[in-house]
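Only one protein chain is missing; all other protein chains are in place.
So that you can tell them apart, the chains are marked A, B and C in the order they are listed, and the count of residues begins at 1 in each.
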């Protein structure tokens, strides 16, 4: 099956890029399943239910989140209604929503999507390694799940690589989000799992990780806040990764970076 | 002029890849100047004088460092003898060595190379923005310097992007090192400066950022150290970035990622 | 001379304790000079000009600040008008206000007050050791200054102790602020400088460091924010330290912790 993952949708620019481009991408390349990280969809901070639904209508089968999961507080209750909206699995027990979800794609595939938060250079959190391990044990690849996608929302490349090595052979894709910068280390590990340290964002790269440059730069130069951060409004680059999995094993056979539009070098999938 | 930058050389695997491949790379593509980050060249921790000289003989015009600059303590005295070895510019006043160096390349170009450390998620350090600003003011692009390369050794993508925006139009290239994972956000900013968040490492990617996976993974899973980290010994990917600058302005006209050998997708320069 | 230092004034409870108790304290014990840290005076976040003036009228000769210096944005301009309001000395050059001030006390003593920010577990900042060193060199103890007080606003006890050792023999008092918990390590170092790792706050201790316990505790338990922090409103303990200095050398001869009112054990100065 063919699966598309898109990184952190950043404000209006990111949402518009998804709405404009995703439907034709799905059709052109025959994606069976689409996962989008939506943690910055609404003004760069969290996601409203309306924006979640917008991403779903544009073609997302599942929307994942991150450290900004509940910045828009309405989502703390709305998330209970949506099986296809996933927050980090390693929040405290009893947190709203779910950290993993098994969803049937448009062509009948069962895909397990897990969202987890890293802990290096990030706030205290439950152990992501054990949490993901348990979710996979409950729904193994090649059995209940035709594919497993782990969106590991992490800052440190060391933790990211360790998660990839840990899950190698047990999931289809481990993809990082959170840094908003796409990496070019996409590859298939020895056990058959695709790994890419960061998918990048769907946002305007003429910015400081999606925010209009003026205020972040001013803070770095002066140490003082002058104003709020606001998402940059130029044309977004749609960033992510496409994979093709083996129909029986669910492991990965192809992995390709996606960068469409905006100011980054372009990269389209090639499933030949 | 054509300039090549290679990211953190990681242990023996990284050194061998540089020695094996760099001379023919320089010849094939006609690089006028080569900068290599060597902070992990010796067993993954710092660089000995012998390994510095090895990189120089392989073709490096300048070797830069990072947070591991002085892990091999012999280099604290050796660095005073080598104009072509640069440590971070924002160490305390009086630290051994220099943070910027103006070097004449093989074809007569004057290139200013600056190394600086980021401060987000890193130990306390002097302000890198002011330090780099001053070094540039002392040796402006298009005047004393035919090209200026800033190796910004930083963890956080926000600080990296801010440095790029800050220096846009004033240097040829701002390239990140330290995360050991290459990014695919290489681009030329509006003012003519090339920016790439991380060059990646010259090391074995079947690893946790260059270290044999077993110990780092064990530490993430148990929270306890069992052994020392040791560099992974498989074939390295040579990672970096190539640029072509305008002979008069010194600004960037082309920027291309480099990934050669090892387990990452391959990317060669294309100067047509 | 006799000098009183009071730690971070926390919201209304802290302000009221200062207003109620400070005038009689000054009279009873004959303090020649009073310094108060005011970084949390206004709703726990920064200080307004009105609250600065309130502390001054209550008897503060100088008000110091910290990482919350400019949370009340009006103070960024107001600070320029007030020689007796001091923000951290190791902000970037050009930041509003001053980091050190030489003020004449009610009995004619010249007192140099310096405010500095630590860097361990705190945001990037200029080097506090060099900054304080320079301020002292410009106005040495026993020459221009009859006493020198350094309010080192720091998180880590290691950095605090190192600052004390560094300044020993060159200032009258190094006192920490920021953790809001008073320490009992007040002592006179070998060179004659008094050191106390943290003065504590002037605030309600039936709280989480001055904030009403409910929200902070909820955040620790759930990892999620539910509401804003609000200062606790119970009776404050006035926390700080009193010293007596040698009239010629300016070094310290007595150091005594102060804890008055509220729920902490009580400690009054004793100058016999």
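The definition used in the following text is that contacts are C-beta pairs under 8 Å (C-beta built on N, C-alpha and C of every residue); 3 or more make two chains touch, one makes a residue touch a chain.
What you see is a predicted model, and the numbers here were worked out from it, not measured in a lab.
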Among shown chains, those touching the left-out chain: A, B, C
Residue, one of C:44, C:59, C:97 or C:182, that touches the chain absent here: C:182
Which of B:24, B:144 or B:222 contacts the chain that the document leaves out: B:222
Option from C:19, C:208 or C:224 whose C-beta touches the chain left out: C:208
Residue, one of C:96, C:142, C:216 or C:261, that touches the chain absent here: C:216
Where the unshown chain meets chain C, residue by residue: 121, 129, 155-163, 165-166, 179-187, 189-190, 197-198, 200, 205-209, 213, 216-217, 220-221, 257, 259, 263-265, 267
Touch list for chain B against the chain that is not drawn: 70, 76, 91-92, 94-95, 123-125, 221-224
Positions on chain A contacted by the hidden chain, ascending: 92-93, 119-120, 124-127, 130
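Just so it is clear, only the chains that are shown with their structure count from here on.
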Interface composition of copies chain A and chain C: same or different, split at half: same
Intercentroid distance (Cα basis), chain C paired with chain A, Å: 45
Geometric centre distance via CA averages, chain B-chain A, whole Å: 29
